[in-house]
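Note that one protein chain of the assembly has been removed; the remaining protein chains are unaltered in position.
We call the chains A, B and C, going by the order they appear; numbering starts again at 1 in every chain.
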Amino acid sequence: MNDPIEYAEQRGRFGSFGGRYVPEPLWTPFEAVAQAYRDAMDDEDYHRREGRWRQSRLGRPTPLTHLGALSSEIGGAQLWAKREDLLDGGTFCITSALTQALIAERMEKSRLLGESATGDFGVALGSVGAALGLDVTVFMRRAAIEQERLNAARMRRLGVELVAVDAAGRGRSQAMAEALRSYSISWDETFYATSSLASPAPYPQMVGRALSVIGEECKEQLRDENIEVEYAIAPVGSGSFAAGLFEALLDDEGPQIIGAQAGGGPETTRNSASLVRGRPGVYLGTHSLVLQDDEGQILAAHAEAPGLVMPVAGPQHARWLQEGRVHYVMVDDADALQAQRRLARTEGIFASRETGYGLAYALKLAPTLRSDQHILVGISGTGIRGLGQDDEETDEGGIA
Amino acid sequence: MNDPIEYAEQRGRFGSFGGRYVPEPLWTPFEAVAQAYRDAMDDEDYHRREGRWRQSRLGRPTPLTHLGALSSEIGGAQLWAKREDLLDGGTFCITSALTQALIAERMEKSRLLGESATGDFGVALGSVGAALGLDVTVFMRRAAIEQERLNAARMRRLGVELVAVDAAGRGRSQAMAEALRSYSISWDETFYATSSLASPAPYPQMVGRALSVIGEECKEQLRDENIEVEYAIAPVGSGSFAAGLFEALLDDEGPQIIGAQAGGGPETTRNSASLVRGRPGVYLGTHSLVLQDDEGQILAAHAEAPGLVMPVAGPQHARWLQEGRVHYVMVDDADALQAQRRLARTEGIFASRETGYGLAYALKLAPTLRSDQHILVGISGTGIRGLGQDDEETDEGGIA
Amino acid sequence: MKNRLTPLENAFPRRTTPLLLTGLVAGDPFLEATREYMDVIVDAGADAVELIIPFSDPAYHGPVLRRACDRAMSEKVSWEAVEEMIADFRRDDGNTPVIVSTYYNRVLARGTTDCAQGLAESGVDAVRVTDLPAEEAGEFKEEVEGREMALIQSIAPSTTKERFRRLAKEASGLMIWTGHCGAEVTMPPAEFRDRLRDLRQYTPLPIVASMNVESGEDAASVAGACHGVLVQSAIAWLIEGLGANVEERLGAFVADLRVNLDNIAE
Partner (left out) sequence: MKNRLTPLENAFPRRTTPLLLTGLVAGDPFLEATREYMDVIVDAGADAVELIIPFSDPAYHGPVLRRACDRAMSEKVSWEAVEEMIADFRRDDGNTPVIVSTYYNRVLARGTTDCAQGLAESGVDAVRVTDLPAEEAGEFKEEVEGREMALIQSIAPSTTKERFRRLAKEASGLMIWTGHCGAEVTMPPAEFRDRLRDLRQYTPLPIVASMNVESGEDAASVAGACHGVLVQSAIAWLIEGLGANVEERLGAFVADLRVNLDNIAE
């Protein structure tokens, strides 16, 4: 159990969480993915190729930016931001998409099939798919396609086959279900790719490992800056971004790690805080913490940031919670929006709304610390996506 | 004349081109900028600070990506892309904006004032302005603001004061004129920043030097790849992006360098090819090549890519043309669009339409070369900007 | 070793004609109706009734069953209510096997022991959990089989022969071939026939196919290659249509399936 990733990959589990809870049609295809993934992990050529692509195409490593202006405005600790908004496509997603596409290539699949809640992962999949000569099909709720016009248009430019799923409610589970159903009849030539850490094995392992490069880079960058952070904070929907940031920093000597979930607000009990309000359960193929009622019915998740709308988190988070290694908190939607806007105004970094949830918590923590202490926040992506829809907001000053 | 940059900076000239052709109210403010800029260049602290910001905030160096799939699809030379689309804000612009903002800070100005044709530079200015605690005012044609909704919305989020200029025609000269008129009564606390290389001294020097980091990085990256390129190609509007890519590669032993300008197409004589169809003249404060009629009236420039709509290029280009160091060509609008789309479909890189002009030329050159020869193309930015307006294009396959 | 002689296994070998298993979503449109449909279906010739306990996110079911679950969800069907209904059915009908199927989260929410106990007490013969593969079933399988119920194993086109043999060794009651995905049947008929002929060598259990059967003809053609059919969506679709005479049409539909299945045995 020295290396938690290795341990997890062998059993498909993270402590008592994880596993592969899928109907029989999906078992064997996913076992083949697990096998191909294990093979890749043992193959130095694979790691070299992945490393090269990350650097020369995705734009890794991403910078670690000192938020000097914001820190002094708030007073207290110094804030540092890991800039996944500067990756190709504008979000952290492409790092995960690349790994999955490279595994697909190893398996000699000709197509990537995935689901996307916001289109971010769809764009990422479209990019790496095109580069590797793989067809790409993305399932997305029809309402989400209409809302995320920008990402829909980008996917079309990238040649993605975009499949609209008619389903009520927000969040990605419906589109995931459709994608999986389609995959169950096409797995022979198709690779299922997911943006969600809450997925059947080997996906939480595979996605978690792919994204752990985020935290590895941070560790090195903090060393270069000669800094030790007191806190590391990231937003948690399904938790893939957060897991990517946290993994390398989970160390008894390391910082206090905080996963920020959408907690709704004073006027609502609706939230996406699976790791605060959820109970153990099995959903979307994994045993983890799930927002559910007493009868085991899944509750609709809510967050102002569409990327966080998820009633279940990846199983490693359930384990980290259980073991007390990560602290999960709820952040009000309004505070998150506030934090997102403040980052834009004060630092000129227009980050995703998802980012606001982690940042809002950091902004509350900072004043309780000394100015020679440090907080690391993860920026999951740029805020451009959201502009496709809410540019009617003119409350922020019009045109002269 | 060993170092062309140094030479130019001292006289404000590039050979017989360049200079500072401005009315008296602007002379002294620009001379002060020139002085501050010279001081900064002699100040190691300045260079250190600039380098640090570039790396830790802007995302420099940007990757050099081998376009393997496109190269083999085309046949012939290997194509390599310099990825300025991965910079903060999604275009090369922020590198120039940063330098200007840092000079403004040195001059203890409290405001940045600039013009933006597409909003790309406005977003860049907004970002660095916010980070440095400077107010930002951006002048933009009203029609452009309406068309570039995405960038307008981004600027608002960044707290930019966006001033709509009512002016006919495309291109940036009208907005530049308004910005300069406003600056002429506010220079005391304001710094004028420009996206255009075709500007009065010291701007062509300052912007050219700031952006020359693009080519410096390429040189190093090509050395790391152990590659010598036969051609280096970039789109040229005012030519700041291209100058940034070219400067470090201008070497007798170096590649053939090609500036691609918007040439219209078979059905039109309208173009933006100042360096092919232009004659020497003075416009926008600089002596360079200008699209004009026999009476010296400026001709309206045309290009499908708004960033290239410019009837005059930066003075260094005029000099490079005169000295035969760079070859300037016209590329059809239709071919450029084709190239942009092909890059998205084949490589998963959704670049700006401007990029298509350089790439289209590269795609014609490549088959004439051997597969162990190499071509470098510059990607000036992402294509997202354009999606804000033409997402009604459904010709590329709808939603299933 | 678990007890292989569950009531389910005992019930089937008596028949010489193909098996007709019929599914109903419990609580669609309300529980009393389901209870009546059970009688109708059994009277019309079904060999067993599967009761689908509605789940909020029946991701692996096709659109018709998802709509049926949606309707049933608004009835807030509790385990206790379903069990009462089954017990009531058992009072009238001591023989026809009842299979309960659901998603694993509903089982976990109640607790695997309580769930198995409650179902066993109400007279359930077999349990099927859509998203619980054999590899993850350990604990619940013991709870179920320890109470003389079968935990039904599914197989699918993607199941390798090697895996099938492993699954078959541990299976009880019957096995269900999941041969469609929502609507589309996932394997061409000839291949299906060959595959099933092959698989049947490795298990003494009946293999019943879920193949999107919509008519007596469909049923007959599918059952020619295996031991019977499981019909779910077509029944939910009939119930969705409602109208005054839904029970009449339901009975006629099942009777037609029965006749067609019996015909191929002759």
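Rule of thumb we're sticking to: a contact is a pair of C-beta atoms (placed from the backbone, for glycine too) under 8 Å apart; a residue touches a chain by one contact, two chains touch by 3 or more.
Because the structure is a prediction, the values reported are computed rather than measured.
For the chain excluded from display, the touched partners among the shown chains of the whole complex are B. From the options B:S71, B:Q100, B:Q292 or B:T355, the residue with contact to the unseen chain in the full assembly is B:Q292.
Only one of B:L180, B:L245 or B:A260 touches the chain withheld from this view, namely B:L180. For subunit B, the residues touching the chain absent from view are 19-29, 173, 176-177, 180-182, 184-185, 187, 279-285, 290, 292, 294-298.
Methods note: only the chains that are shown with their structure count from here on.
Centre-to-centre, using mean CA coordinates, subunit A is 38 Å away from subunit C.
Subunit B and subunit C have CA centres that are 66 Å apart.
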